[in-house]
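The complex is shown incomplete by one protein chain, all other protein chains being positioned as in the whole.
Labels run A and B following the written order; every chain starts at residue 1.
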Amino acid sequence: MIDKLDQVFVLLTHWVVGFLPAFLQPVAIVVIAVAAILVTFPGLFAICVLLERKGLGRMQNRLGPNRVGPFGLLQPVADGLKSLTKEDLVPLSADAAVHFLAPVFLVVVVFMGYAVLPVGRHMTLVNMDAGLLFYFAMGASTELSVFMAGWSSRNKYSLLGAMRAVAQMISYEVPLLMSSVAVVMITGSLSLNRIVEAQNQYTWGLPHWYIFTPWGFAGFVMFATAATAETNRSPFDLPEGESELVAGYFTEYSGFKFAEFFLGEYVGMLSISGLGATLFLGGWSAPLAVLGWVPSWIWFFGKVMLSMCVFIWLRGTLPRLRQDQLMNFAWKFVLPFTMLNLFVAAAWRFMGDGWERWVVCSVVLVIAYVVMARVGMRRKHFGPRSYRYAE
Amino acid sequence: MNFAFYLISGLAVAGALAAVLLKNTVHCALALTVAFAGIALLFLKLGAQFAGFAQILVYIGAVAILVVFAILLTRGSETPKDGVYSKFPLTGLAIAAAVFAVLGWAVLNSASALPGAANPSAAAPTVTVMDIGNALMSRYVLPLEIVALLLTAALIGAVIVAMHEKEEAK
Partner (left out) sequence: MSPLAGYLLVAALLFAIGLAGALTRRNAILVLIGIELMLNAANLNLIAFWRYGPHPEALTGMMFAIFSIAVAAAEAAVGLGLVISIHRHAHTTDLDAMNRMKG
């Protein structure tokens, strides 16, 4: 019974597909799985939008939206209707083709990332051998759509916002990859299914999640930082900061295209939360061995929503980083720390089981963090102000 | 030669043609991205998963953005007054056509001697990433280290070449 509940979606798919002729069945399975992704994650997007507005409101000592429906629960419906019916303005001098294609490209590429996420036991759309590489390839393509949006608007603010956003995304792409490489190194495979299965073991009732190891914890913190910067969320949201750049690279977008960007951003956040959950938090595995009877997909979505709540919490709490502070942080702290994390993960692997490896790895990481944070991030001395004009 | 191959190669060739024919430089760069994507899909069709994803990650995720940044930093989005083609475009076209003719003749005339002619429907080799990793660390470790040095040199070189020179007089 418990197994049936765990695999309920897979069994449902096979039952529905059983009615079709044999030559259509493989196609039908894929179509149903894709339709499920296209329904679930935008549904989660609607929940996240509401959660964000109510959550931010509460953190800022005010109620969020509470007029549409009981406790504002129908607010996403109102937002959707609004964005569908707003007038679609395209500036006269804008490059119409690129202006149209940019949000479409973003949404397509962001949804492709879901193909390799293991949502539950045996519930991955495509079980690729190089799944993690595919995910990062799709993530790298989102930067191009940001640039397309900013450039095609023929607007100085959009272009500046797009340049900043692309520079930020490229800078934080490398720490994102490096912190995942530590996980790949220990697991021995790029396949996300293998990574989750490697974490699905229990010692004394506690799971082998990578976040509970020293290098895994450091890696998770770096991954979360880089993920926040990749999705342009506060405190790294200078490219779309309302007080600096109007709306950054989507200044000239209105109506449904803006909704597409919004959808793309939140679906990207859900996607990267899913990846973080898969790599470090054990994916669909339960936190305690005794809780193994709860269906695997509930754990996955629970971890994803927990990560979203942390994203919202960060947005409501931390002030925004300036562009040069952001880039400084990326290249001078996060990147060297993730490289050190690789060495520590390698040392962890080769020291073999025992308490020594815990002590050595933790000590090395703590000392490195203190040294790099104190020495590397020291503020420059203030001298006479120098001006540099644009050429 | 099935439909998917024709579709994907059509996409790649159309992207390449657009990349060299369009007037607006940024449009050329975006068409180049389409060509890269088409080539990545061809790699995937040939069963080279790692090369295909590496192509998307490196070319679309990095080289295309580099090209676009360079276009913006050199004000390439303004169309030049004298047109976009050089003084003697026909010579270039003739040379390119000649190269294609020679290559095409070579391919078509040696069709019987090509390795794939014997068994065109042989199954694609199953290559896992672990095989690639083992190969990189055992047989190809020297090229790997040299490419690492090369990339470091290129990184430092590109930064130095493109850096603003410090102004001496204020």
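A few notes on this one:
In this section, a contact is a pair of C-beta atoms (placed from the backbone, for glycine too) under 8 Å apart; a residue touches a chain by one contact, two chains touch by 3 or more.
Keep in mind the model is a prediction, meaning the values are calculated, not measured.
All shown chains touched by the missing chain in the whole complex, by label: B. As for the chain not pictured, it touches subunit B at residues 1, 5, 9, 12-13, 16-17, 19-20, 25, 28-29, 32, 35-36, 39, 42-43, 46-48, 50-51, 54-55, 58-59, 62-63, 66-67, 69-71, 73-76, 80, 82-87, 89, 91-93, 95-97, 99-100, 103-104, 107-108, 111, 114-117, 120, 122, 124-125, 127, 131-132, 135-136, 140, 143, 147, 150-151, 154-155, 157-159, 161-162.
Basically, only the chains that are shown with their structure count from here on.
Looking at the complex, you find that subunit B touches subunit A at residues 24, 26-27, 30, 33, 49-50, 53-54, 56-57, 60-62, 64-65, 68-69, 72, 77, 128-130, 170.
Those residues of subunit A that touch subunit B in the complex are listed here as 95, 98, 128-130, 133-134, 136-141, 143-144, 147-148, 151, 159, 163, 166, 170, 173, 188-190, 386.
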